[in-house]
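Structure first, commentary second.
Entry: chain A
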Amino acid sequence: GAASKPAASASGSAAASGSAAASGYKVAMVCDSSISDGGWGAACYNAMVDAAADLGWETAYSDSVAQSDYASSITSYCDLGYNMIFLPGNQYSDATVQVAKDYPDICFAVLNGAEDLPTDNITSILPNADEIGYMAGALAGLMTKTNVLGFIGGMEIDTTKAKLAGYEAAAKAVNPDITVLSAYAGSFDDTAKGMELANGMLSKNADVFFGDASAVDSGARQAIDTANGDGEIGIYDIGQPADLLGQNPCVICSVVTDNAGMLKLAMQDAQAGSFGNKTIYGSFENGCLSVGAFNDELVSADIQSAYMDFIDQMAAGTFPG
Partner candidate 1 sequence: MEEILRMEHITKQFGSVYANRDINLEVRRGEVHTLLGENGAGKSTLMNVLFGLYQPTAGQIYLNGKPVKITSPAEAVKLGIGMVHQHFMLVEAMTVFENIILGDKRTKGVFIDRDARRKEITELADRYGLEVELDKPITEIAVGAQQRVEILKALYRGAELLVLDEPTAALTDLEVEGLFEIIEKLKKENKSVIFISHKMREVLKISDRITVLRAGQTVCTVERSETDGAKLANLMMGRELAPSHYEKIEQPGEPVMTLDHVSYHKASKHSGLNDISLSIGRGEIVGIAGVDGNGQSQLAQIVTGVLTPDEGEADLKGSKVAKFTPNGFIVENVAHIPEDRNKMGLIGNMSVQDNIVLKSTEEPRFSDGHGAHLKKKAIHEYALSMQEKYDIRCESVEQETRNLSGGNQQKVILARELEGNPDLLVAVHPTRGLDIGATRFVHDSMIDARGKGCGVLLISADFDEVLEISDRIIVMFEGQIMGVYPGKNPPIEEISLAMAGK
Partner candidate 2 sequence: MDIGELILSTVRMATPILLVALAELYSERAGLVNIGLDGIMSFGALAGFMVCFITGSPFLGILAGAMGGILINMIYAYCTISLCAEQIVYGMAINIFAPAVASFIYRIYFGVSSTLAQDTLMKSIAIPYLKDIPFLGKLLFDQTPMVYFAYLMVVFTAIFFNKTKKGLNYKAVGEYPKAAETLGINVIRQKYVACMICGALAGIGGAYLTTCYVNTYSDGVVAGRGFIALSAVIFGRWSSGGVLLACLLFGFCDALQLRLQIMNTSTPYQLFQMIPYVCTLVALAAFGIKKAGPKANGKPYMREER
């Protein structure tokens, strides 16, 4: 297997990051999964670090926080004088609302927050889950030979459901004969479950996969690689939210979400004093969603251009219909 090199060690978090002139602002992230999960937690953490580096903010994080500790963790950062708390998921909404009331001067940015969540000091950051689904579904529809697609979710949360719906709709728009198999692992970190679910789908002839289950996805990719064996690669996976090309041989392309960009917008608002009462949308149009690099050996130029046509149509609002 391809052993990826260990990334730079990130032991402490209070250490100021980035080279830009220190702005005196501080942002902290409270996350229920581990930030080294190679999935959602890591992506969000990296987004925060990247955004902060550009603007010269200090960062801190608490990860693997239990649901019952959300509020007290957030409160801790508020008491420590952080300017912004970044919450990567809708599950933190209740705790955020509760704490935000007591700390009107602190900004709370909730990734995937609901549209009705924002208040004077809460902003939602909402990547368009439908579009993510469309972008993956169109490519899957073009690539499949068996007309069976796979989708593995972690938990049955709304953004995941929307991605699944979009995936299915786009794939069917490309090729009406397609069926989509889907399942939920009930977990974001049980990699073995991901592998078993993918195996189950493989035995039903699925040949293009997409997932929204963090570390579970890596199990699924492993199952796909195993099924491909050493020979020609005939079963594919589409990655997200970072560009995963090269991580596994089966990855043909990724739907990349630029969480850092959106978070940066929120941070700029905070600096400008215009934070709150808004939802920062992330879409293909505003560049927060993008198509990652293609595996040119597996995705022919024809398919790539056909795919980009669909993406253009999506941007124009005519796809998948």
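The candidate set was assembled so that all candidates are chains of the complex that A comes from, given by their letters.
Please note the rule applied: contacts are C-beta pairs under 8 Å (C-beta built on N, C-alpha and C of every residue); 3 or more make two chains touch, one makes a residue touch a chain; residues count from 1.
Quick caveat: nothing in here was measured; it's all calculated off a predicted structure.
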Expected hit for chain A (complex, candidates 1 or 2) is 2
Contacts from chain A onto candidate 2 in the complex sit at residues 1-4, 6-11, 33-39, 42-43, 45-46, 64, 156, 181-184, 186-197, 199-201, 203-204, 215, 218-219, 222, 242, 244, 247
